[in-house]
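And now, subunit A:
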Amino acid sequence: MKIGVYPGCSLTGSARDYNESVFALAKAFDIELVQVPDWNCCGATAAHNLNRELSLSLPARILATAEKNGLDEILVPCAACYSRLIVTQHELKKNPELKNRINEIIGMDYRGTTKLINVIEWIDASIIPNLEGKITKPFDYKVACYYGCLMVRPNKVLNYDRAEDPQTMDIVMEKIGAHALYFPFKTECCGAGLSVSRTDTVSKLSGKIIEDAVHRGADTLIVACPMCHSNLDMRRPDINKYWKSDFKLPVMYVTQAIGLAIGLTPKEVGLQRHFVKVNIS
Partner candidate 1 sequence: MAEFEPKVVAFVCNWCTYAGADLTGTSRIKYASNVKIIRFPCTGRIDFMLLLKSFANGADGIIVSGCHPNDCHYTSGNFHAKRRWIMFKELMDFMGIDMNRITFSWVSAAEGARWAEVVNSTVDRIRKLGPYVSYKQMVNTTVEEEVINE
Partner candidate 2 sequence: MARIGVFVCHCGENISATVDCGKVAETVGKLKHVAFSTDYKYMCSDPGQTLIKDAIKEHKLTGIVVSACSPRMHEPTFRKAAAEAGLNPFLCEMANLREHCSWVHEKNEMTTDKAIDLVRILIEKVKINSALQPIRVPVTKTALVVGGGIAGIQSALDIANTGHKVILVERSPSIGGHMSQLSETFPTLDCSQCILTPRMVEVAQHPNITLYTYAEVESLDGFIGNFTVKIRKKAKSIYEKDCTGCGLCTTKCPQKKIPNEFEEGLGFRPAIYVPFPQAVPNKPVIDREHCTYYLKGKCKVCEIVCPTKAIRFDQPDEVIEVKIGAIVIATGFDIKRSNFFPEYGFGKYKDVIDGLQFERLASASGPTSGAILRPSDGQVPKNIVFVACAGSRDPAKGIAYCSKICCMYTAKHAMLYKHKVHEGKAHVFYMDIRSAGKNYDEFVRRAIEEDYVNYIRGRVSTIYERDGKLIVKGVDTLLGAQPVEIVADMVVLATAGVANPGAEELAQKLHVSYDSHKFFAEAHPKLKPVETNTAGIFLAGACQNPKDIPDSVSQASGAAVKVAALFSQSELTREPLVAYVNRTSPPMYSTCVGCFLCQSVCPYQAIEHEDFKTRDGKIIKTVAKINEGLCQGCGTCVALCRSKSIDLHGYSNNQVYTEVVALLNDY
């Protein structure tokens, strides 16, 4: 099986661990991931904060490139990139005039035919159905699944799960043997785009998420977004300083947890790259 993939900047940089686990999982399930050739950054928060046309043009270039190369379906593991891409698709579909304008800017013929798949949809469609007999080490932990904002909102555009108390990731985790805890912070924002410019705010917001998960007895947080991961993992010293505590709760990507469950090594899924040590497995 072959499917397109748009890794985005994080997965080639600060979220290499995520990247490794996605590819390791794909390999274990005989899925060939083909990168969108010569892909560019989606523009992230910065672009739509500063310039609307740019914020649509960058994703449009990516999508048009995928179309040109016959990639009908692309997996977008980063929730932030996924959000930018799908919002662009939505906006341009809604507004043909805008679509023409963007096509003019990028000098390409974007049509909007590519099907975008987020990581959970991918897992649901391609991993879960083939899981039988593969689980060698059930992921027998109490987990708090953290969806963040970008996976469920805006719900009308994403049309994925439900905006309040989503369940898809919880269900996936239960399938590999985990116990998914009741976790009301699962869709609260971690601070995302202000990670660097407002560390205090991020520490506070991310801290609340960590604190509640710890309080509920979670062994690990499960995430599917590199932005969330870096705020909750890399920023842990700031969080701990802000909350005057020493939270040791690890933060894992959903793909890493599945990887471990099917017997991949911690290294194969990139666990050694985490800032907060993962003493699981």
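On how the list was made: all candidates are chains of the complex that A comes from, given by their letters.
Quick note on the criterion: a contact is a pair of C-beta atoms (placed from the backbone, for glycine too) under 8 Å apart; a residue touches a chain by one contact, two chains touch by 3 or more; residues count from 1.
Bear in mind that the values here come from a model prediction, so they are computed numbers and not experimental data.
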- prompt: subunit A in this complex: which of 1 or 2 touches it?
  reply: 2
- line: candidate 2 partner, complex, touching residues on subunit A are 162-165, 182, 184, 212, 215
